[in-house]
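What follows is an incomplete set of chains from the complex, kept in their original frame.
Each chain carries a letter (A and B) given by its place in the written order, and its residues are counted from 1.
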Amino acid sequence: MKRFLALSDLAREEVLDLLALATRLERQPEPRAAAGKVLGLLFFNPSLRTLASFQAGMARLGGSSFVISPGQGSWQLETKDGVVMDGAAAEHVREAIPVLASYADVLGIRAFAGGADLAADLADTSFRTMADLCPVPPVNLESAIDHPCQALADWKTMDDLAIPARGGRFVLSWAWHPKALPLAVPAAVVHMAALRGMEVTVLRPEGYALPEPVMARTRQAAALSGAHVLYAKSWGAPQCYGQTTDDLAAEAALRAGLRDWCVDESWFKPAVPNARFFHCLPVRRNVVVADEVLDGPRSAVVQEAGNRMWVQMAVLHRLLCGGT
Amino acid sequence: MKRFLALSDLAREEVLDLLALATRLERQPEPRAAAGKVLGLLFFNPSLRTLASFQAGMARLGGSSFVISPGQGSWQLETKDGVVMDGAAAEHVREAIPVLASYADVLGIRAFAGGADLAADLADTSFRTMADLCPVPPVNLESAIDHPCQALADWKTMDDLAIPARGGRFVLSWAWHPKALPLAVPAAVVHMAALRGMEVTVLRPEGYALPEPVMARTRQAAALSGAHVLYAKSWGAPQCYGQTTDDLAAEAALRAGLRDWCVDESWFKPAVPNARFFHCLPVRRNVVVADEVLDGPRSAVVQEAGNRMWVQMAVLHRLLCGGT
């Protein structure tokens, strides 16, 4: 594993492997596993659990850590590109991240949502930019839209408590708080629960729906969790069924926002390791499905088409020659 | 030792044992003694010596440490029970302490006096509540009314300087400072000096008497230090001697605040290990003396009463049969 930025970056098998390792380390200490290694921790936002548990955890593996908190004993850091830095920030992350990485073997970064630009926060733009600047393995200590360490801990807790995975019901409920809190944890845990195979319900007041990309990713994870086959097919919206100008316009409008429903390798992360891709053909490449899937070992589309002949021969045989 | 919250929690032998160990470690490093162990340090207030000396000390024993400072790189923590947490504090110590303890093998806590409620501060309510929430051994890094690490260091310093214990004179003097400082250190060191067997004097201006419970504990420690026998007996106030209504009312008023002059096991901490409890009987249980003392191995009260016969027989013998 070269980075730990989001559970959705990992195949389901990799998540299960991490959970098994966590349980093993809980039972059998490995006090020399990280001997001589250094964990850098860069906190743009406050922390209690994340700071303490990473420092304690690194120490229990025999390694060391350091903490940098911009604005608290360290310079304020600029994260935007192309900015004229004549304000409070004395340094840009384009320097700070590689510098800190040059002292560390792994670099953890906490950077909460900016809270102004939902699209940027949903894309985790700022955090992903920093992670991409990092020449050593980066770890997400909570970003604008994800908190994979929390999600992984919650998964382990449900395992420890023998809470059912497939068939288990997971309700995420909104609750009142004096200020508007980030989306990172709710987004992370609904996805995690879906990935674990649970039935996910979000209970929330009017106006507090989680953003559609979060729910989409969650539904995708739930649907694909443990899947052996992903069978893709586009179809028209039944609610716009018809061929009048209005029907067609309504369907086109609905379809307009759905360009990213194009199956690529990332869809298979929650599936079983050798999950196969099925499509009846003909298929529009990189519209319905990406080349990487069609040209890779998952694709069963040619075999499907080839089997058309054999199954149809069987039909004919039964029809013509009799039998059950 | 399962916790280190106050010198007054320890038997004198335990304090002497700690001091001997401190001197041994000063002379013979044990760089692997805490290998693989983690010390959590939770600072609600600033520190220089405590932070640096605990981190350095843990490192010199081969262990590691982490620091959490609520409000400085970590969330503000609520300490009051039953509060509606719609203010600045994002988390309650009822969660934070067990969480931090789950990462640590020992948890140090610094929490200064609230400064508003003297009775609560004298009882160290807030700190004791946190210590009681802690499933790993808690250490007092300075609380509202105690600073046992400082007191222990001062005791060692006096030993190092060959300052006499029994018979030594210890003067604690108040001094001016731009603001009203906490009672923790004065309360801790007068008790420590008394426990060490020194004659303690508090030099202070009008209005700056240390609170009566502090002085009471100190007097108790001084009186009991190295004692072999504690002989308890209630008596009337000579200054109210008499049976007029006024005499009786005055005595009752004086006695009213003294309910805690009830001998329990804690009184014996400064005494020699097998110090004995004496009382002439009859005795009001849990008024004059606690069950735990009367029913335990210290109690000599039945033996005392039994010896009444033998000593009186001897008197009779002398009186009746002659002899010196």
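Convention: contacts are C-beta pairs under 8 Å (C-beta built on N, C-alpha and C of every residue); 3 or more make two chains touch, one makes a residue touch a chain.
Quick caveat, the model's predicted, so the values are computed rather than measured.
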Whole-complex copies, counting every chain including the 2 in place: 3
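Everything below uses one rule, namely that only the chains that are shown with their structure count from here on.
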Between subunit A and subunit B, centroid-to-centroid distance (C-alpha), Å: 54
Residues of subunit A touching subunit B in the complex: 29, 31, 43, 46-49, 51-53, 55-57, 59-60, 62, 64, 67, 69, 72, 178
Complex contact set, residues of subunit B against subunit A: 35-36, 38, 40, 63-64, 66, 68, 70, 72-75, 86-87, 91, 96, 99-100, 103-104
